[in-house]
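Data first, discussion second: the structure below is written as structure tokens.
A protein chain is absent from this complex, but the other protein chains hold their places.
For reference, chains read A, B and C in written order, and residue numbers begin at 1 within each chain.
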Amino acid sequence: MDKTLPDLATAVAGISDGMTVMIGGFGGSGAPIELIHALIDRFIATGHPCELTVVNNNAGNGHVGLAALIEAGMVKKLICSFPRSADPVVFTEAYLAGKITLELVPQGTLAERIRAGGAGIPAFYTPTSYGTDLAKGKPVEVFDGRPYVQERWLKADFAIVKAHLGDRLGNLTYRMAARNFNPLMCMAAATTIVQVSKIVEPGEIDPESVITPGIFVQGVVQVENPAQEEVLNRAKAVYPEVSA
Amino acid sequence: MDKTLPDLATAVAGISDGMTVMIGGFGGSGAPIELIHALIDRFIATGHPCELTVVNNNAGNGHVGLAALIEAGMVKKLICSFPRSADPVVFTEAYLAGKITLELVPQGTLAERIRAGGAGIPAFYTPTSYGTDLAKGKPVEVFDGRPYVQERWLKADFAIVKAHLGDRLGNLTYRMAARNFNPLMCMAAATTIVQVSKIVEPGEIDPESVITPGIFVQGVVQVENPAQEEVLNRAKAVYPEVSA
Amino acid sequence: MTAKLSPTQMAWRAAQDIDDGAYVNLGIGFPEMVAKFQPPGREAIFHTENGILGFGEAPAPGTEDWDLINAGKKAVTLKPGTAFFHHADSFAMVRGGHLDVAILGAYEVAENGDLANWSTGPKGVPAVGGAMDLVHGAKRVAVITDHVTKDGKPKLLKACSLPLTGVGCVTRVYSSLAVIDIEGGRFVLREKMPSLSVEDLQAMTGAELHITAPVADLIVPEL
Partner (left out) sequence: MTAKLSPTQMAWRAAQDIDDGAYVNLGIGFPEMVAKFQPPGREAIFHTENGILGFGEAPAPGTEDWDLINAGKKAVTLKPGTAFFHHADSFAMVRGGHLDVAILGAYEVAENGDLANWSTGPKGVPAVGGAMDLVHGAKRVAVITDHVTKDGKPKLLKACSLPLTGVGCVTRVYSSLAVIDIEGGRFVLREKMPSLSVEDLQAMTGAELHITAPVADLIVPEL
């Protein structure tokens, strides 16, 4: 069994128009910048994929990564908890112009909906959002005298995810708070593609320290020294680079 | 902050009559034998605690650990998935004599109910047990054309758990498949007491490899070279030892 | 007495249908033997409910580590790439549809795919373990079972008489006499022991056997 992929273009080749794509990361930490940019490259070359529904905690920052994906016009709907950032201009303009739809989900509910999608739990109850606008239209049930909102699982056709180490079986570790939504999205997508800083031999990751077991991963591509969104944004990077 | 406890007797001192107690382990692996035996010692000395509701995957094996707890007459109800073992005579006799009540729960549902208890999810839906005797009386709801059974969270007053390394903040690692239900039970109990093979300094456990973060743990007691139920049973051990 | 496959031979036959790289859960008992018979060049990855993916064979007696056991509480070994996880993650793999195959034992299987394998009725101590989760999680749920009970009564039936493990979940039965698919609420015969006529097999089966394509001989090596 060998889940390693030769390059980024191959890694994102299976994503088609209209798909739901989960993109890992919390702000820039754990964001698979190189996979996102490979997807943009494909769109520029072929016009596809477009009309994507993207699931991410945020809505991009500056003009790289998820913001660049939105700026390229590839995203029709965003499911997220916090569409604000240091420089949210791309999403904000697209949203206010009606070019992109937003499903706002409380952050813990977003995480739990994704985990539920991966764990075969079609719905669950949470106290979160009870009595608020974000619970409108959702079933409410009282347990032990307290009201709870019913939430549905969230699944995706694809997940593109950033990890630290990975082996050919798909076992993964993450780096510090770059873990965030990534392990959950691995579980919830029909196909999960992961960029790792280093591909290692099976057994090099201590079996006690595997965070995502390989069963949740379909492809692994090595990206050494991955870009950090925060660093790119401080350098005012734009993707794709505009030639002079 | 120092969650370390001086000895086993102190560790189990807070467990009272009628409490719900989660006990970690899958069969013998991960079973906190020494904590269970300390609880039996207290019962022999004081007559308490008794009338316990115990949550465990199994129902004890031989005459040590959970089997000994049942044999001592301390358990009024058991919530478990598989009350069979190589030598299930203690539970079997108590059950057939009507001395103990059994709530049988599918193993994955048991795990998820405990996690839900720890995660503040009062109820969830699962395909497991739909159309079977174990779903009787439970609400059924159809999602996307498929029927699911509603299951409730499971919480406990106490959890007694076995881990491998622990620090004074309560951070834990486990040993191989001895992990099983232990991390979930840490989450789901008002008070979680853990026996660890070794107490280490904060920071000695790699923050990437902490399996149970300390927030889920209230007390840690060191038990070097803990007994393995399987080894005790092969030696036909009985607890408490019967003097000649 | 009819020639029939031994449990080992049924396990061998079931193993032939497992693809290279498949994620597989094998039930306690006969199904566990399937792991031994992976065809050359194929390597499945085995999952056990108690929190291991990619474990290896049994260790030599006397070298067991009782923290490294499978769902049947038997000692196993590590392989490069093994991963440990807790029970909720383990059943996320099961319930979430991440396993390719689950192979279980059976008391009874109905032609609509209903399975009964956990309770023989109200007497004694009931025990279910992970079976009810496995039947609703794996992409393919297969059963290994003697074709008939010890008393010679059919185990493949129009409807189960024993308490169900799952509804409409089984898609293939590896019996001691035949390989039978469950399709559209019917038993479809795929392979049978060469020494047995379809009529004889039907006589030992509690529901109609449908034939939609040539029935192959069920040929298994001596083991």
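What we mean here is this: contacts are C-beta pairs under 8 Å (C-beta built on N, C-alpha and C of every residue); 3 or more make two chains touch, one makes a residue touch a chain.
Small disclaimer: the values here were computed from a predicted structure and weren't measured.
Enquirer: Given the contact rule set out at the top, which of the displayed chains would the hidden chain touch in the full complex?
Expert: A, B
Enquirer: Among A:20, A:182 or A:222, which residue is in contact with the omitted chain in the full complex?
Expert: The one listed residue touching the chain not shown is A:182.
Enquirer: Touch as defined at the start, partner being the missing chain; which of A:32, A:88, A:122 or A:170 qualifies?
Expert: Touching the chain that is not displayed is residue A:88.
Enquirer: Among A:104, A:142 or A:235, which residue is in contact with the omitted chain in the full complex?
Expert: Hidden-chain contact among the options goes to A:104.
Enquirer: Which is it among A:29, A:53 or A:222 that touches the chain not included here?
Expert: Within the whole complex, the residue contacting the unshown chain is A:29.
Enquirer: Under the stated touch rule, tell me which residues of chain B contact the chain that is not displayed.
Expert: Its contact residues with the unshown chain are 1, 115, 117-121, 167, 169, 171, 187, 201-203, 207-208, 210, 213-216.
Enquirer: In terms of residues, what is the contact footprint of the unshown chain on chain A?
Expert: 26-30, 57, 81-86, 88, 91-92, 95-96, 102, 104-112, 114-115, 126-134, 174-184, 211, 228-231
The criterion applied here is as follows: only the chains that are shown with their structure count from here on.
Enquirer: Using each chain's Cα centroid, which is most distant from the centroid of chain B?
Expert: Here the answer is chain A, farthest from chain B.
Enquirer: Write out the two chains that share the greatest number of C-beta pairs in contact.
Expert: B-C
Enquirer: Can you give the whole-Å distance between the Cα centres of chain A and chain C?
Expert: 37
Enquirer: If you average the Cα atoms of chain B and of chain C to get two centres, how far apart are those centres in Å?
Expert: Here chain B and chain C have centroids separated by 30 Å.
Enquirer: Which residues does chain C have that touch at least 2 chains other than itself?
Expert: Within chain C, the residues that touch at least two other chains are 84-85, 88, 91, 94-95, 136-137.
Enquirer: Which chain B residues reach two or more other chains?
Expert: Chain B, residues with two or more chain partners: 112, 126-127, 174-176, 211.
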